[in-house]
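Below you'll find the structure I mean.
The other protein chains are all here in position, but one chain of the complex has been omitted.
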Amino acid sequence: MSFRNIALASAFGAASLAIPSIAAADFPSDNPIRLVSPYGAGGAVDIAGRILSSVSGEFLDTRVDVVSLSGAGGQEAIEFVSSSEPDGYTLLITDYGPLVTTALREDVGYELEDWIPLVQITEVAPIFFARADSDYTSIEALIEAAQAAPDTISVGHGRHLSVPHLPLILLEAEADFSTIHLPTTGGSQALAFVLGGQVDIGASVPSTIQGGVDDGSLVALAVAAAERVTSMPDVPTLRELGYDVVLPAWYTIFAHRDVPEDRRAILEERILAALASEPALALGTRTGTDVQPLGAEASQTAYQTTIENLTAILDQIDE
Amino acid sequence: MIALYTAAHRDVLFAILLLLLGGAGLLDIRYGAWQPGPGVGNYLIPMVAYWVLVGAGAALLAGRLRPSKTEESVLTLSPWPVMAGLIWAGVYFIAVRYVGVAVSTSLFMAAAIWCLSPSGARGSRGIGIVSLASGAIFWVLFTQLAPILVSRQLLF
Partner (left out) sequence: MIEFLAEASALAFAPEVIFFACLGIFVGLTVGAIPGLSGDMAIAVLLPFVFVLEPTAALGLLVGIYKGSMFGGSISAITFGVPGTAGAAATVIDGYQAKLAGKPNRALHTALYSSLIGDTTSDLILIFLALPLALVALKFGPVEFFALYVVSLTLVAALTMGQVARGIAAAALGIMLAMIGRDPITGSQRLTFGMPELSGGIGLIPLLVGVFAVSEIMVQIGRLWASRRLAQTKTKEEAAEQPYDPSKDKMDWPTFRSTLGATMLGTGMGTFIGALPGAGASLAAFMSYGLAQRLSRRPQDFGKGSLEGVAAAEAGNSATAGATFIPLFAFGIPGSATAALFGAALIMMGITPGPTMMQSNMGIIYALFIILIYANLANLIISKVLLPVYSRLAMIQPRFVLPIVLGLAILGTYAAGNSVKDVWMLLAAGVLGVGLRWFSVPLGPLVLGFIVGPGLEESLRQALMLGRNDWTHLVTSPLALGIYLGTVALLIGFWLFTRSRRPDNRVPTKGGAA
């Protein structure tokens, strides 16, 4: 071999040693990112995650897989993410139910501070609804009837102390009436029971009842959010009606605290860009998800506020 | 060792187990820590189930008090092969986690088939071929296909 060849070979050799360290700097592109959801596949949280995964190639340079681990009331998903390598490739996407409510009610294997919100994808408003031919087509009518005959009107509200249930509890406390709270397996069963006349009122989120409202078989009474829902602009907020019940639920992507800060920053930046893109917003509209991404700081504030609110509510009802 | 017990003995034993289990359960509901909840508590169905167990146990005993004259077939089973099978299964799983699918499967299948074969058939090449083939197929199935289908960083 001539000197020239040896020199070239050495240069290549040195360069190839340098390449791994360059590759290591390309954080997300080595492996697919897994977004773990504590809810069943096909639900609203799942779909929010899939919006991100549809644009992930361009913005994150890697695939984003939505993995649904709904066992143990959603705790399986949380445990899975906590026990995974904190390298930023395994993230949690959830609303506050499995993460916060359960942690406040029982001993779980983590602290609420262990979870750092990266990006809040959207916010959903709990909504009360009834069948179109019901006697209670407005909140006022409902409250009046319930006060006249306490514990006779039934409200199907998803799981016990879930996202739609808590606003109901708050509303009853504030307006001083009481109804029969019927726990159901979820929003779909609440919808089924309302349509079938098994319960008088339902409480769920807008995506569950959009179809029914659009075709006139359901009427939405009020939302427990700060502003009206864009897809149902005629539905008043409870605040407008004079009841200060605002308890929206966010769908947020969390990373475990042990994930290095620089990786969290990269993820936040790229995910925000991805969700603000045209295709993501269009997909959001198509799927009925109001994509309004918030960065880490704003998400953290929302997270903290929710924890405080929930702690207060749960103390109030003694759980 | 062939099982010694008749159907009647077994039924009585089972009935006693049911009564014990149902009774223990009912005591647990009475004295144990059961969380309250909305509406009827969450002890309701367990309580009903325990009562059913007690009732079924009693009915079974009552049925056996009248001697039955008909022949009944019961399962004859030696416990040792069953235990050996369970131990094999447990050790196989542990081996798969530490040594890998292909190797463990081939070895363990070979061992199992060898044990189960009558002495005449033990030396045949068939055992070797089947073991290696199953090792290969399991490897393809669980390290290549399954991760794609189940989409988690799996297994081995």
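Order as written gives the chain letters A and B; numbering starts at 1 within each chain.
Quick note on the criterion: a contact is a pair of C-beta atoms (placed from the backbone, for glycine too) under 8 Å apart; a residue touches a chain by one contact, two chains touch by 3 or more.
None of the values given here were measured: they were computed from a predicted structure.
K.L.:
Out of A:112, A:180, A:241 or A:273, which residue would touch the omitted chain in the full complex?
P.N.:
The one listed residue touching the chain not shown is A:180.
K.L.:
For chain A, which residues lie in contact with the unshown chain of the complex?
P.N.:
Touch set of chain A with respect to the missing chain: 40-43, 46-47, 50, 53-54, 65, 68, 71-73, 75-76, 102, 105-106, 151, 154, 159-161, 180-185, 188-189, 191-193, 195-199, 208, 210-212, 214-215, 217, 283, 286-288.
K.L.:
Which positions on chain B touch the chain that was left off?
P.N.:
2-3, 7, 10-11, 13-14, 18, 25, 34-35, 37-40, 42, 44-46, 49-50, 52-53, 55-57, 59-60, 62-63, 66, 68, 70-72, 74-78, 80-82, 84-86, 88-90, 92-93, 96-97, 101, 105, 108-109, 112-113, 116-118, 121, 126, 130, 134, 138, 141-142, 145-146, 148-152, 154-155
The rule is simple: only the chains that are shown with their structure count from here on.
K.L.:
As a quick test, compute the distance in whole Å between the mean CA positions of chain A and chain B.
P.N.:
40
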